[in-house]
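A single protein chain has been removed from this complex, and every other one stays in its place.
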């Protein structure tokens, strides 16, 4: 395919379903790609909710049966936004049905599932992509660029946090994200996944071994709002929380540096506190998502009396992705990271070459290996090699 | 009209045309209003550019004749995004044709034009609205709310800046925004207009008198890229710059406080530096657009050892507008201010009552009075009453 | 004098008396100057308070008669920290008595007094110095250095604020700083003096003309704590406030740029909010006193995708003054600006050449001319040339 349309089926209608719908709706408004998306069908378990999603976002059809959906001849790309325990099954089935697949993160429940997905992807030769959306924050894409330009040099430290607080109230119910069987893990797979991916992306290095501590602060929560959103309220019966509330890691990088990752939903004062700092031989980088239009860069090659953290407002036309949007200083937000992802998918499809579209399943499997090693470490109370 | 569709004609295809197209395309994705917009026709002088705009954004038709467009029966609302010297003529004609009108800021070239527009609006009884988009930054709407709640008390100081730097290069060409006959003024009408409006909006007070200084630092610029965008390059011939490069005002508020406003396109280091600070008897507020998701609030009623500037991330579901978008901490950007404006227009149309939809033409005429008084003051080198 | 001791008489025992005592006590601890200060005598009107000052700070003697003090043979330098209405009389008398004189700012009550002081200084050939202490914040001295190095280029804008809030409570009493006869003015002479001096110092330009607005928000205040400090409480009788509570200026610089200055004691939320921003052709600078160890520098000569405000922590050994203190990152505070001033006085005395010790009386008279022009402008409601 070098031009024309790509017909998308979206599987999943919650938070990520909304973010992806917006991406498909908006991408052609800002990016002039040879391939244009068609929002063909949205698929969810709840017929009414799925119809509402279609009505709001302009999906042409709805479905409650993903198996049927992925077999349709009029679908080219399956976009998977379901809870984590369905990622592997749906993605593999879609690939086998000859569809391109873009899947939400974390790629799967564990490395085994990821490996199966990667294998299916390789067999199919179809486009396969994992939505680690923060790679496409302009400021973080710029961070990657600066590393590639040699401005950081040998990496000594990578320090990542992803701090939230939305479940701190003990009355917050036992939603699917707090159930191990559905979510796989808590903030570890939800948030550490993001920052491990970001560290790998920016530095180009792998995390080779980790030591981890997990903790569940609130052991039981009200039942009765199993599919509820962030403001859902539970009933008076309680069930056991089967995921961690916080997960801390220290580790080593393939280049010899040290790294740390902390994910929690119990960081009072933090809403979406995704932060990263990289300290290298020649320079350093800092980023906080809540100020996502900024990258802080310390250039140690400058005369020492002029050195300092430079606050780059990554909103110039020559910054990654930003040229598609608005004049300098007119900032963009969270949702644009998904639009940028869709733009890169369309570009790859237009070139009929997705070998450079990252992270693909193989790439994001390495993030999963780190996640799995950390789970093992937390249980064994010892260091665990990731195999990366 | 209590439900159904509102058919929009957009007049203008440049920067604001893009921002408004996005607003009309996105509003129903996030806001569930009884009235939905239909992107009926986009109108511009350049047929090819206008067609490209329609193709990109989904306008159903194009036109190069605004006079014809505003007379069409299948148009309910005319959205005016042309250069400033056409605002009055188009808006008045559209109102006379029985259309609702939403017009970009500054409302017109001067108070006389504004008065004529207000008169036409009153005669028509149609919805009339001025797109001072920063009123709909959630953080600034929250600022207004805090003032209304009595948290600031008597206002002693309002301190506003709007600092840009995009024309500092002397080779930047003489585009329409630098020509007095088309633009009316330079950063005064472009940027001071915004911050005067914001000060009026948040405090609920008027600017009663001003003293101003205007300056044109680069007196001549290359000709040849008259309609060019920000990165346009001119030729070797030069023409006279007939607008100011910077405009500073000091003034008095109707409640007895002091105020200042500074607009410039020569503030090296500043991209879209729209900032406001209000110091009152009981509290204070600070805002900077490049961190638009934050409002800083100083609450002088707290115990003194706990007082400080509280950095409110205005991204909670109970903050103005934000509930329509994403979970807390997942920030929005510049373009959302226009989506919020469109949402408020649709709500007013749905209720068939736009008496509270502000700023209407009458309201934004008061901003124009301040602008005009400042022009007069800069020439007379003395204080000038605004009549507000 | 090329080495040895300099015997100091301090006139004044309040806030500035403390700051200067600390400077003389500390300077030789950090700076190895050939001349060392001897804290010979402190002079105040209140015998008990003056004795307490001597006991605390190690002044060898006390006096309640400044006229006698300045005539003593064992005094080399008179340091004047009295209320503003005594600066001229004491300084001139001391110069005539053959003493070096360091005088607090503002230099005097008006330009006439300043001129008389300058005349006396020239006649005496003695060291004369005005304690505009913020010139010796390392970050601001660095700002001056960057301008001198040509890193800013033509100056388009200077934007200064000095915002406090300590008299906002209407019950705060009518202390001497609120009485025109003693203080000369309110925040205008107290705070605008500082930022006008800073603007002149950093840019090397003069303020050529101004338009000003003054306001007294609280017209009457309790009597009965005339010499009270910041937390003093007045009685039930009230007297008229005879200085302004706030003073705003806009003006023009000798190089063609625009400038603004705002001083107020009614800026809720601001404690000692002394801020300056300079936007030039090639770069820009920002500073806020409450983060006084930092200078923000925007270097427009960098590749555009790397441009941003660089937050220079001015605590390196090669930053002005800082090498005398602590390792990088171990910050200093307000009091060190006075120590740095004392160090420069001692260095000038050691070289027996104070021609480069600035600001001397002639230099700070230019700041006074701007202050006086603003007073005139506020009364005449028109622009006034400063004569600088």
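As written, the chains take the letters A, B and C, and residue 1 is the first residue of each chain.
As a working rule, a residue touches a chain if its C-beta (ideal position, glycine included) is under 8 Å from a C-beta of that chain, and two chains touch if they have at least 3 such contacts.
Computed from a prediction, not measured in an experiment: that's the story for all the values here.
Given the contact definition stated above, which residue among C:293, C:340, C:368 or C:386 touches the chain not shown here?
Checking each option in C:293, C:340, C:368 or C:386, the one touching the absent chain turns out to be C:293.
Among A:5, A:149, A:281 or A:353, which one touches the chain that has been omitted from the display?
Final answer for the missing-chain contact: A:281.
Where does subunit A touch the missing chain, residue by residue?
Missing-chain contacts on subunit A: residues 156-157, 159, 161, 163, 165, 168, 211-213, 215, 217, 246, 248-252, 256, 258, 260, 262, 264, 266-270, 279-284, 286, 298, 300, 309, 381-383.
For subunit C, which positions touch the chain that isn't shown here?
With respect to the unshown chain, the touching residues of subunit C are 15, 19, 21-22, 25-26, 28-29, 32, 56-57, 164, 166, 230-231, 270-273, 289-293, 313, 315, 317, 325-336.
Could I get the residues of subunit B that touch the absent chain, sorted low to high?
142, 297, 299, 304-313, 316, 318-319
In the analysis below, only the chains that are shown with their structure count from here on.
How many angstrom lie between the CA centroids of subunit A and subunit B, rounded to a whole number?
35
How big is the gap, in whole Å, between where the Cα atoms of subunit A centre and where those of subunit C centre?
Centre-to-centre distance between subunit A and subunit C: 54 Å.
Touching two or more other chains, which residues of subunit C qualify?
309
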